[in-house]
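Let me begin by presenting the structure, written as structure tokens, before commenting on it.
Take a look at subunit A:
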Amino acid sequence: MTEAQVLLLVLGLPFIGAVGIVLTRHRPNLREAVTLITASAVCALVLMIYGQFQAGTPFAVDIAEPLPGLLIRFEIEPLGMLFALVAGSLWLITSIYAIGYMRGHHEVNQTSFYAMFAIAIGSTLGAAFAGNLLTLFLCYEILTISTYPLVAHAGTAEARRGARTYIGILLATSIGLQLLAILITYAITGTLDFREGGILADKLDPAWAGLLLALYIFGIGKAAVMPFHRWLPAAMVAPTPVSALLHAVAVVKAGVFTVLKVTIYIFGTDFITQSGANDWIIWFAGATILLASLIAMRQDNLKMRLAYSTVSQLSYIVLGALLATNMSLLGGALHITMHAFAKITLFFAAGAILVAANKTLISDMGGLGRAMPITFGAFLVASLSIIGLPPFGGMWSKWYLGMGAVETGQWLLLTVLMISSLLNIAYLLPIPIRGFFGKTRDGTHYHHITEAPKSCLLAMALTSLACLLLFFYPDPFYQLALSAAGGQ
Partner candidate 1 sequence: MIEQHLSLLLVVIPLIAAPVTAMLPGRRLPWLFTLSVTWVCLLLASWQLSVVMNGSVISYELGGWAPPWGIEYRIDAMNALVAFIVAAIAAVTLPYALRSVEKEIPEYQTSLFYAAILLCLVGLLGIVQTGDVFNLFVFLEISSLSSYVLIAMGKQRRALTAAYQYLIMGTIGATFLLIGIGLIYAETGTLNMLDLNQRLQPIMEHRTVHTGFAFIVVGIALKLALFPLHLWLPNAYTYSPSVISVFLAATATKVAVYIMLRMVFTVFSSSLVVLTSYMFLVLGIVGVILPSISAIFQTDAKRLLAYSSIAQISYMVLGMGFASVLGLTATLVHVFNHALMKGALFMAIGAIVYRVGSSRLENFQGLGRQMPWTFSAILIAGLSLIGIPGTAGFISKWYLVLAALEQQSWLITGVILLGSLLAVIYVWKIVEIMFFRPVPETVIEVREAPASLLIPTWVLVSANLFFGFNTELTVDVAGTAVRLLGVTAP
Partner candidate 2 sequence: MIDIIFGHYNYWIVVVLMMAGFYTVISRGNLIKKIAGINIFQTSVFLLYISIGYVEKGTAPIIAEGYTVYSNPLPHVLILTAIVVGVATTALGLALVVRIKEAYGTIEEDEIHDQDMSL
């Protein structure tokens, strides 16, 4: 097979898988086998592509030319490779988890769940490999729409309301602001290609750069920069595997990934720093980091707390992009990986608690850790990684982000990062502590509660192990992030 065919195959597989899932809808075992096989195949293909890509093979394929001179084009570059590795490998793990969760929780309409899930991952991979801004936007919108039924999965009035907020904010920002920004970019430059050093330098009056950048940052609603973050907590009505993979990894990371792409390849880091485009918008990211952490502290619902934590963590990456130095971009890109593995573990744990103990409120979880040690152990590991303590992967991204802030002399932002780390400790660590050492409210002991289904435990174990491994061997991701950040 040629490189182009491999690329098409990996992009098409999830969609073929979705069709297969629908066709086997009457036989749950077969259907889930299809999911697992597709996910494994995608994971293997992504790893294979990674191997060849590192060896220097270029991957690119043109699909169509909807507008003169504007192609639907897929092309692999380091940042996209990094994102695809994260999304591809975590889909496999989440699929394992989802089977245990969906069966354990007796969810309805599982077929449409697995099918839409596959489509969502397909479009995420499409976004990762997008070769120009138009293609990226296309995949971004397919991702929005394909995840809508997943959010509204429960079908209750509450789920419908949450899903309406979800699709409303994401479509409104993408059409109202992001599409406008893309059109302005095209009107000015006549191209939407991703180029080293950006396409806007020399073409755009620096005075307007800040405004255009703001249109992008807020228009990419999936990056959840305040005040356009409401959709993420609203999406928590979805089943936990959805929250885990889509709203901790695929969807939100597609957002910040787009932010990184735009800053690196559309604006170009030099243009951003020289024009001062990031002057004020960067404070929105800074404020989001702090405010979302503060809100997270006040949430008693575990998934809501994790959602606000995600909002806060996403702005780390936006901040890294906006600082626009090699170090900060490296940190931002690395944080895509580090946060993904840690946050998915946290969500897995939250789902496991729901399935095994049927609890969603943190205040009810006292002493639960003694009944579910593996779940809470994984939660602790992931929390430490999010906080950024060694020996966990999260340390590296925070380290480079901090370096970026120091490099640009943004001491106030460095302070923001430090305070936020403290806040992370304050809202994450009490949960496992209460789980292991706390007492139940009414003093009963959990005899009847045992650990979550085995496939859930396996998934959690894998991701928390990854958090640890990424501290010692961050190399593959580090190399990709470094070359994306322009360090080589």
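The candidate set was assembled so that all candidates are chains of the complex that A comes from, given by their letters.
Simple rule for what comes next: contacts are C-beta pairs under 8 Å (C-beta built on N, C-alpha and C of every residue); 3 or more make two chains touch, one makes a residue touch a chain; residues count from 1.
The structure presented is a predicted model; accordingly, all values stated were derived computationally and were not measured.
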| item | value |
| --- | --- |
| Direct contact with subunit A in this complex, candidates 1 or 2 | 1 |
| Interfacial residue positions of subunit A with respect to candidate 1 in the complex | 63-68, 72, 134, 137-138, 141-142, 145, 149, 152, 155, 159-160, 163-164, 167-168, 171-172, 175-176, 179-180, 183-184, 186-187 |
